[in-house]
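Accompanying notes for the structure given below.
All protein chains of the complex are present and in place, except for one that has been dropped.
Order as written gives the chain letters A, B and C; numbering starts at 1 within each chain.
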Amino acid sequence: MHISEGVLSAPVLVTGAALAAAGISVGLKKMGYEKIPQVAVLSSAFFVASLIHVPIGPSSVHLILNGINGLLLGWLCFPSILVALALQAILFQFGGITVLGVNTVTMALPGLICYYLFGKLVNREGGLLSLAAAFACGFLSVFFSGILVALSLLFTEQSFMSVAKLIVVAHLPVMIIEGIITLFCVAFLKRVKPEVLGGIYGKGP
Amino acid sequence: MESNSLIINLKDTSFSYSGDKLILDLLNFQLHSGERIGLVGPNGSGKTTLFHIIMGLLSPSSGKIELFGKPAHEEKVFREARKKIGLLFQDADDQLFSPTVLEDVAFGPLNLGKSPDEARDIALKTLARLDLFDFENRITYKLSGGEKRLVSLATVLAMDPEVLLLDEPTNGLDDETEEKITNILKGLKLSCIFISHNLDFLFKTTDRIYAMANGKIFLDEALVPHSHVHTHKFGRLPHEHKS
Amino acid sequence: MESNSLIINLKDTSFSYSGDKLILDLLNFQLHSGERIGLVGPNGSGKTTLFHIIMGLLSPSSGKIELFGKPAHEEKVFREARKKIGLLFQDADDQLFSPTVLEDVAFGPLNLGKSPDEARDIALKTLARLDLFDFENRITYKLSGGEKRLVSLATVLAMDPEVLLLDEPTNGLDDETEEKITNILKGLKLSCIFISHNLDFLFKTTDRIYAMANGKIFLDEALVPHSHVHTHKFGRLPHEHKS
Partner (left out) sequence: MIIEEQFSTGKSLVHSLDPRVKIIVAILFSVVVAVSSNFLALLPALAVSLSLIVLAKLPMRKVFYRLLLVNGLILFLWIFLPFTFKGEALFKIGPLVGTKEGVLYASQITVKCNAILLAMIALLSTTPIFTLGHAMGQLYFPDKIIHLFLFTYRYIHVIFQEYRRLTNAMRIRGFIPGTNLHTYRSYAYLVGMLLVRSYDRAERIHKAMLCRGFHGKYYTLSRFSIKMGDILYLSLMLTAILGLVILQWKAIA
């Protein structure tokens, strides 16, 4: 989910860049040099996974996975997503330089919020609660992203109101799909290799 | 299925990965119903590539492919054919992606439109057929190399295919498991192509052996025993002679 | 370095990944200065694991390790040892993590405290030694399988090790590249252990071949030529005899 170049106003761009810079610098502080390969290979995996298009009715959407990215990486999801977005901008011009900050925040902030909201729950032994938390994590991360995109449009120009509403509503099916995928993905990781789910710092927030 | 009907027919098929070297070079090959073919060839001769072409995972740069009598140049035809042709990948790590063995084996039947209960049933029966008892809840990622091979074979057999393409099925198996697989495969009444470096295995399971080299396939009529001096891998350890 | 001094000494070393099956089981193994050892063994027998134990990348559950005469049970000793022991990983993609060949080959020398200019120099010389001219600016992920292997070897040699541990160095190489590597390795005056399934290669490059099985290592004295009847893979096609 990203906004193209040229749409947002200067104040919104600057605010986005400032917030992103803050998030990234916390993330970088927490990322020791020896963690770089691990964060990078996981970022590559998320990059590749986001190329997956899943069908939804006659159309298809690509996976976003910022919820699970947040779960695994915590604050490090800021640098991870920044790098992925920069690569997307250079390789196929999705997003761009001036909106990099805004786009990083719209993707990473929900991931981080989900990390704090659900990190502990998801890692709990078995149970419906942990699966519900996984679903909520996928669902809400996209929902929050949608809200942030809508807000950045609204702060740019009042007349974007109907567009902004539509964006949030149109993402409803995406939220459901991301919820389901995150649920099954978390279930997979819990059974196959719980260490991965424990996150980059070991065991949740 | 009438006997002797043409199942796979490659006519003048050529293929290269990146435009330079031809891996398949005007290759002609046919598999008839009921045939059991062994395929040998040096590393890098394109055996695996051939299987991927047959399954429609790679597209030939020229030539014609017919599967079950239908010309196959679009995904739709391949999709139908894949329900009847089972492929075992060379690397067992590529075949298994579900968390548990049961889910992985049931994946194919589910895709064929079976209900979850039926699929579960088929999966359990197929596992039992391969003596893989109590495997259903094992984590695929944690299986040993040999176990991964056997489970991969189960995932293929669970789809009840008419044709089996197995890419080095005995690779990395211990002798016991190898014998087990050999016996299972001998017992199957299917058309098949087995790629293997293990001639012993091919002699037991197939009727005819082809060799692949320079992008083409030859019938290897000269596959007769002969003798020469060689040294042996595990000289002092108990060993059997293969190949 | 005095000849015949003990470089690697494993005493009753045991190891298991997750507590269940012992991969190394009271294993004893010694490498003396100047020795050239080949190591064979079935898939999953623990050859790669053994190398990782020697390098201190995995910790044994019991037993003693001595490297260059010093007992090694803490990271510090291993860190010193790693400067003198070069390990080539089984998967070249794990070894080549830098964007360009030059950076990757210079990575080791830089860590050994060389200046960027010296490191660059060493890298270029090592590449030249392996006939990898004009490789320095190539992108590592775009190299072919054989090229990746050769460059991986360069990254190890650039650290000027006294001991070489190579994990299946000829795996997946075409004949020409294989011969090239064989000749390079024959020419190196180093102590070494080479894991390989390719006996032909081991005969040419090592003095003695050990086999690994059931968590132990055996000296394979019976690796002498013997004769018996067998059939041959490419009966009719031109072929060479290997193993």
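Going forward, a contact is a pair of C-beta atoms (placed from the backbone, for glycine too) under 8 Å apart; a residue touches a chain by one contact, two chains touch by 3 or more.
Remember, predicted model here, so these are calculated numbers, not experimental data.
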Full-complex contact with the absent chain, from C:Q95, C:T126 or C:T170: C:Q95
Candidate in contact with the missing chain, chosen from B:I23, B:I37, B:L67 or B:M159: B:M159
Those residues of chain B which, in the complete complex, touch the missing chain: 52, 55, 57, 79, 82-83, 86-87, 89, 91, 94-99, 103, 107-108, 110-112, 141, 155-156, 159
Touch list for chain A against the chain that is not drawn: 3-8, 10, 13, 24, 28, 31-34, 36-45, 47-49, 51-52, 54-57, 63, 65, 68, 72, 79-80, 82-84, 86-87, 89-94, 96-99, 157, 159-163, 166, 177, 180-185, 187-189, 192-193, 195-196
Where the missing chain touches chain C, by residue: 52, 55, 57, 79, 82-83, 86-87, 89, 91, 93-95, 97-100, 102-103, 106-108, 110-112, 116, 119-120, 139-141, 155, 159
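Convention: only the chains that are shown with their structure count from here on.
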Chain centre separation in whole Å, for chain C relative to chain A (CA means): 41
Centroid distance [mean C-alpha coordinates] between chain C and chain B, Å: 32
Interface hub residues of chain B, defined as touching at least two other chains: none
Chain B residues touching chain C - in the complex, by the definition given at the top: 40-44, 144-146, 171-172, 174, 197, 199, 203, 211, 213, 218, 220-237, 241, 243
Footprint of chain A on chain B - complex, ascending: 99-100, 139, 141-142
Interfacial residue positions of chain A with respect to chain B in the complex: 187-188, 191-193
